[in-house]
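Yeah, one chain of the complex is gone here, protein chain that is, but the others are all in their spots.
A, B and C are the chain letters, set down in written order, and residue numbers restart from 1 in every chain.
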Amino acid sequence: MSEKASATLSVGVIGLGYWGPNLLRVLHELPEVGALWACDVREDALVSVDRRYPSVVTTTDAQAVIASPELDAVVIATPVSTHYELALSALLAGKHVFVEKPLTASVAQAEHLIKVAADRSLTLMPGHTFLYSPPVNLIHELIASGELGEIYFISTSRVNLGLHQPDIGVAWDLGPHDFSILRYWMNELPSQISALSRSCIIDDLPDVAFINLGFPSGAIANVELSWLAPSKLRRTAVVGSKKMVVYDDTSNEPVRVFDSGVVPSAPETFGEYKLAYRSGDIVSPQVEAAEPLLLEMTDFCNAIRTGEPPRSNVQVGVDVVRICDAVDRSLRIGGAPVGLEPEGRIRLADGTPGR
Amino acid sequence: MSEKASATLSVGVIGLGYWGPNLLRVLHELPEVGALWACDVREDALVSVDRRYPSVVTTTDAQAVIASPELDAVVIATPVSTHYELALSALLAGKHVFVEKPLTASVAQAEHLIKVAADRSLTLMPGHTFLYSPPVNLIHELIASGELGEIYFISTSRVNLGLHQPDIGVAWDLGPHDFSILRYWMNELPSQISALSRSCIIDDLPDVAFINLGFPSGAIANVELSWLAPSKLRRTAVVGSKKMVVYDDTSNEPVRVFDSGVVPSAPETFGEYKLAYRSGDIVSPQVEAAEPLLLEMTDFCNAIRTGEPPRSNVQVGVDVVRICDAVDRSLRIGGAPVGLEPEGRIRLADGTPGR
Amino acid sequence: MSEKASATLSVGVIGLGYWGPNLLRVLHELPEVGALWACDVREDALVSVDRRYPSVVTTTDAQAVIASPELDAVVIATPVSTHYELALSALLAGKHVFVEKPLTASVAQAEHLIKVAADRSLTLMPGHTFLYSPPVNLIHELIASGELGEIYFISTSRVNLGLHQPDIGVAWDLGPHDFSILRYWMNELPSQISALSRSCIIDDLPDVAFINLGFPSGAIANVELSWLAPSKLRRTAVVGSKKMVVYDDTSNEPVRVFDSGVVPSAPETFGEYKLAYRSGDIVSPQVEAAEPLLLEMTDFCNAIRTGEPPRSNVQVGVDVVRICDAVDRSLRIGGAPVGLEPEGRIRLADGTPGR
Partner (left out) sequence: MSEKASATLSVGVIGLGYWGPNLLRVLHELPEVGALWACDVREDALVSVDRRYPSVVTTTDAQAVIASPELDAVVIATPVSTHYELALSALLAGKHVFVEKPLTASVAQAEHLIKVAADRSLTLMPGHTFLYSPPVNLIHELIASGELGEIYFISTSRVNLGLHQPDIGVAWDLGPHDFSILRYWMNELPSQISALSRSCIIDDLPDVAFINLGFPSGAIANVELSWLAPSKLRRTAVVGSKKMVVYDDTSNEPVRVFDSGVVPSAPETFGEYKLAYRSGDIVSPQVEAAEPLLLEMTDFCNAIRTGEPPRSNVQVGVDVVRICDAVDRSLRIGGAPVGLEPEGRIRLADGTPGR
């Protein structure tokens, strides 16, 4: 390895569909990254890379990337059904691995990858980009600091026309964004999950899903996901006992804090309840303008160098897959609520769920 | 009865809380209405009526209203727990009766009132005001005419800070609006209902509820209700195979029609699916500016005169109560889906549910 | 006069067009007001008053109102061209007078009315309702307290489709709202006025006007007025050296305070200027929900009782007419800037403009 290579990381990106080109662009910008390879089975995707980034090595052969002794790390942005196999090969080839969300298509696959990576002291990182989003972090701080009070409920919509995935339903495609955010904010995992979905366009491929979640703290959440909605909507309301927040990542004012709430007076009997509604100022805090993907890739590089887990770590990755799996289990039994763990499941010896 | 009285209806309004004064105001405007009585147990509510409408007879005695031979009809806008008893007394006293939504606190109560009214050929009308809302009617026409195509799903939020009811949860308070609208638009009743709710402020009084509904046609719906949300939100999305609609009754443009959709091409094998997304014009149709409550009260007067059922008729009323009841049943068993009919229930001889 | 009459004011409202019915409604609510008369030349306007307010005396004869010994005060909501004559008659008949904005159709008329009222110790009040608007008052406080810093400029749009006036152009119809607000906020009168307008629909009746104003403090303002705009727009931006405010009286959040600004560093030479842009939080302060018209009519009653000038006093009234007059003078000379005082004008001995 050249001296330059030893000072920077060499990375191969596999998959140049919707998201891969963004990963490539950001890696190309990062001073931490040296040599770059890009791989896709579609030749035309490579032509556009060749033109834009003449220094990037392009190939249609994913195994060549995985096997290349030149590369330190592999970034996987392929369809979900291929995540496990590609990530496993890469880990076995001694590569650090970043995998786009969701980490894998099953809990068992995720747990196996985690074990393999741990055994080899390699970084395995799922791509939960929203954990690097400044508004998401700002709200995390508002919750963690107690400024919102007890969290009563969270309601979130993530809908837009477009981008059916070929191999996974909308709950596995868009859901991981919200599940990773909810886990991060609530600092707990849902204990009850129920779902209703429909496959409107393609048989057995749900493109709309309504998911209800109950948390051990008592908080509840409603997650609405769709590839079929008429207008782009990213709206999350977090209602706490002291303040409430609305988050919309498409807005110029992504976080709005409502200093509003209910002020119950102590009642003697039920009928004497007097509730006052406090309606105060609304504040749109200034939010840092950093690009989440750049922060995420920087964290991946740091994790490789230091051996420390990144913010979007494997525990986040497997927890999100478990929630997706619970959604599927609820759907299979007609929408009845299920727990996060399938009944009768034996956990790995070293595995305690969540944190 | 004077000649004038015979040409107009004499009406007593019982309950001058949040909604009653609006009913009184509209009845006072209507040329079809002659003498007006107003009743509330709180003296101060009557003082304000006396000042604003010197011609209105005021009393704290609901039974005096019900018993008065001067009155043709009674309008009931009291807490839900009192609806059944007041309406029953009024019907037995030979009065036509309008009851604010929901009609009653149970299906059995609703069915009994319906029977009593039918036996006496009296008009019994529940107050589902949204059936008189011009935007709701416009969307009804868009659906009925096939302009939207097959309805894939409906998602609706009705949330705002304020107005906890003392005797019913949010599903019984705000839910009837959406349930009556869904029934009207879909022309079918939900066959599967599941719900998640929480009583954040007062024990055993749910102030947030997430309700999932499945319809025989395959359509699904998500209804989010809350008295605790940070900003007023009335947003309903109706997604059809041809067009999509967003309805917001707080907006200057309450109905927006999106000429957008998915254009699937016939695939040979799954992997060959190619979906195109059609994104066309967005139209905000001009919507009539009529006040729904005025149309509703006019329909009540017409129903009394003609004996014909009003648009917001008893079948709507009982169906909405059945959906509210199903929500409660789902909540009692931890959120599992339930049907519209409780298992083992024996229907009244003359009762066929829905339409 | 009865004892009750001596404890309350008896008021006659002349003119029941667009605004008169609102004045009547509010006067009818006020405990300070006893007997009420309403007058319009159109019989059908009176019929609707009779129905809604049976206790109000109605007449088509304005002189009967003015001459009635029963009445203490007259409220004039007729076309502007009639303001002077009606107000003068009423003052000469010993009545206190409220006149809708603008006070009169000329400065000379305004000054004469003021003199007549002063000579007789009668209250004369122009109807500049926005001086009683909670958001306008909140912004007044933000400016007066120095929170916004030096006011750099104000830009305001007041446009909507509809309501052409028959006898005055848009600058005299909508302009008084903005002129009274600007005078109130800036605590100074414009020293330079220029205007561009067009009569699109009716010859010689401007229905769109763009007005530029310069103030002695250095502040400048742009006022856009139109009866022909496609969508209702009420947007006023106040840009100060420390903070900036956007005011929209049609919004749920009528006042938004931007903690943003330019932070210049001291430069040595021009080329070395380094400007930093500070972009901070945005706050929507909670604004009191009071109805401005109710506050205005209450102030009228108080002014009559106490003899103190109301907030919307005659000096405001005449100043606004002077600005309207300056707009006309600028238009007559092709849009060149003019001062507030016509050249060669001799002021009344007791008149000092502005404050």
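Just so we're on the same page, a contact is a pair of C-beta atoms (placed from the backbone, for glycine too) under 8 Å apart; a residue touches a chain by one contact, two chains touch by 3 or more.
Being a predicted model, the structure only gives us computed values, none of them experimental.
Among the residues C:146, C:218 or C:307, only C:218 touches the chain that is left out of the figure.
Touching the chain that is not shown, out of C:26, C:244, C:293 or C:318: C:244 (per the contact rule at the top). Contact with the chain that does not appear here is found for just one residue of C:60, C:250 or C:279, C:279. Check C:22, C:155 or C:315 against the missing chain and you find that the one touching it is C:155. Against the chain not shown here, chain C presents residues 152-153, 155, 157, 159, 161-162, 164, 166, 192, 194, 196-198, 200-202, 208, 210, 212, 214, 218-220, 222, 224, 226, 228-231, 237, 239, 241, 244-246, 256, 258, 260-262, 264, 270-271, 273, 275, 277, 279, 334-337. Against the chain not shown here, chain A presents residues 28-29, 51-52, 54-55, 231-232, 252. The chain not displayed touches chain B at residues 253, 279-286.
The criterion applied here is as follows: only the chains that are shown with their structure count from here on.
Taken as a contact graph, with one node per protein chain and an edge wherever two chains touch, the assembly is complete, since every chain touches every other chain. Two copies of one sequence, chain A and chain C, touch each other mainly through matching residues, since over half of the numbers at the interface are common to both.
Ranked by how close its mean Cα position lies to the mean of all protein Cα atoms, the top chain is B. The distance from the centre of chain A to the centre of chain B, each centre being the mean of the chain's C-alpha atoms, comes to 39 Å. The geometric centre of chain B is 42 Å away from that of chain C, both derived from CA atoms.
Of all residues in chain A, those that touch two or more other chains are 279.
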